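Just one protein chain is left out here, and the rest sit where they should.
Here is chain A:
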């Protein structure tokens, strides 16, 4: 393809559109099930319960250490299916591209999607592309939908939560949020930090036969603090986290100190939080620690009866033993990260 940048003509349904599909999406996103001719993909599903989800992805910058908007879109959808107790099978993908995006950038995004899908063992079976005039979009927006097969033995249900349960996290928090922030290059900070953007399915598969695993959540926007709030509010319970136990990379800690961010509200894109019966938390940690990216898995808190004396159901025991409430997020800690 000779054109170096996306133009409106790439979205007009004519020759350039066909070329874009053939020479970018088919060539770099190639998958045997990707149907680029028919208007709908055809596939067969076993006679079982399925899960379906959809999500849209926008991130600035489009590319950041450890991923780009393409890998983020695949992982985000795969992870929503995974924590719902499903084995991800099929994805759709729909691109809205801003005029002027470089072809090289688009190719990197599509390649990253294909690689992420391959590694997560899912098939991107159908897609669409639109081009919007320059100034009317943030580079590349991607919408995905995903279908997964409900794993029959999983019983993840928020209603199973009860006081005494433990909270376990699969790895250090906030890496994605800080990696994206630093990639904007607004603060003149150099860092080796890379996003945690990845599929969490291996973590789910490692523990979902343990009966005491009650509920899973991937702490994306709003970080672990908001994940805890959603659980506490849905169950009328309280949750207390232990600051000293929460895995945090030194770089995330120093950037947060420097810029006044709170890591508990920063997005993760490849971590999972489990609520488990206290007697199995050690087993969950042990299994996660042998997974890729899981070596820092840890029990970070516990579920309590609703603490009526506080207006806020989520609290944190601090490093020095004080207690602090982790309230719901008010403003964006970062301009927009996922």
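Operating definition for what follows: contacts are C-beta pairs under 8 Å (C-beta built on N, C-alpha and C of every residue); 3 or more make two chains touch, one makes a residue touch a chain; residues count from 1.
Here is the rule we use: contacts and distances are computed from a predicted model.
Within the choices "Chromate transporter", "Hydrogenase maturation factor", "MmoB/DmpM family protein" or "Rod shape-determining protein MreD", the name that UniProt assigns to the complex's undisplayed chain is "Hydrogenase maturation factor".
Within the complete assembly, A:326 is the residue of A:62, A:81 or A:326 that touches the hidden chain. Chain A meets the missing chain through residues 186-188, 244, 260, 262, 309-312, 315-327, 330-331.
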